[in-house]
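Of the protein chains in this complex, all but one are displayed in their positions.
Moving on, here comes chain A:
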Amino acid sequence: MLVYTAKRLLLAILVSLTVSALVFSLLYLSGDPATALAGERANEADIQAIKAAYGFDQPVYVQYFKWLGGAVQGEFGQSVYFRMPVIDLIVERLPVTMMLGVSAMIFALVLAIPLGVLAAMYQNSLIDRAALLLAVVGQAMPSFWFALMLIVVFAYWVPILPASGSDSWEHFVLPTIVLGYYATPAFMRLTRTGLLDVLSSDYVRTARAKGLSPAMVLFKHALRNAIIPVVSLAAVQFGFMLTGSIIIETVFALHGAGFLAWESISRSDFPTVQAVLLLFSWFYIILTFLADLLNAWLNPRIRVA
C-alpha cells in the first residue's frame, strides 16, 4: 500500500507540474498579455510601460518559476483587474463555490441513491424505466438550459425563489438543483449496477436463506457494499462540480470562484485566471488521488495493478 501510495503521489505531483506549465502558458496563448491588459486605446508606450510594471518583459521561464514558487506558497500575485492580492479574492469567493458544491453533492446523493436502490429492486419495471429516463434527461440536458428554465418557472411564473445573487440560502436552491441534477445519473446508475451485482452474490443469497428480512438484507448487507464505488465516484464528481460551477455561477450571478474564473478570462486578468485554474486543478488532482487510495484500500487487487 505504501509503494502504491508513493507512486500515486509522484504521479499527482507530475500532473500538477504539467498543469501548472499549461496554465502558465495560457497567459501567452491568447496574445501579448500587456496588449490585452492595456486595452484597445493604449499606444505602444503604454504597452511597454505595462510590460515593465507587471514584469512581462522578463524571460518567460523566469516568469514561470517566479510564479510557481509563489503559487506553492499560496502567493499568486496581484489581480490586475481588482488591484488586490489574488489569494484574498479567492479566499473571499471560494466559500460560495464550496457551499454550492457541497449542497449540490448532498442533493445529488439524496436523489440518486434511493432512485438507484428502487431501480435495482424493481429491475426492468416501470420504476426502473422512469429512473433511467431521469438519468438520460439529466445527462442530456445542458445545465445552462435547465438553469434558465428553473429561473423562468420559480423566479418569474411562480416567484418564490430569487433568480440571481448569493445573499441568502434561497439564492442557492436553484443552482444546487441544477448542479446536483447533472451529477445524479452517474450516482444512480452506479448504485443500481452495484446493487444488482451484490444482490445476486452468494452472501446475499445466504443472508436471505438465513431468513433475514428483505429490508435487513438490502440495507445491512447489500447496500453497504454496493455503495462503496459511489463514495469514490463522489470524490471525483466533487471536482467536476467545482469546475461545472463556472457556468452555474454565471447564470445565477453567484459570486463564487467559478464566476471569478469566467470574469477573469473575459477581462484578461491573467494572475487570477492562472490561480483559479491551478487551484481547481489541484482540487481535482487531490480528490482523484484520495479516490485512488480509497479504491486501493477497498480493493487490494488494484494495488498490484
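Throughout what follows, a residue touches a chain if its C-beta (ideal position, glycine included) is under 8 Å from a C-beta of that chain, and two chains touch if they have at least 3 such contacts; residues count from 1.
In this section, contacts and distances are computed from a predicted model.
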Practice item. Determine which name in "Thiolase family protein", "Integral membrane protein", "Sarcosine oxidase subunit delta" or "Peptide/nickel transport system substrate-binding protein" the UniProt entry assigns to the undisplayed chain of the complex. Key: "Peptide/nickel transport system substrate-binding protein"
Exercise for review: Check the options A:Y81, A:F107, A:Y181 or A:F238 and report the residue that touches the missing chain.
Suggested key: A:Y81
Study note, to complete from the structure: Touching the hidden chain, out of A:A71, A:V86, A:L218 or A:L260, is A:L260
Check your understanding: Which one touches the absent chain: A:V23, A:A36 or A:L293?
Key -> A:A36
Review point. What residues on chain A make contact with the chain left out of this view?
Key: 30-33, 35-46, 49-50, 52-54, 81-84, 89, 144-145, 148-149, 151-152, 155-157, 159, 163-166, 250-253, 255, 259-260, 262-263, 266-269
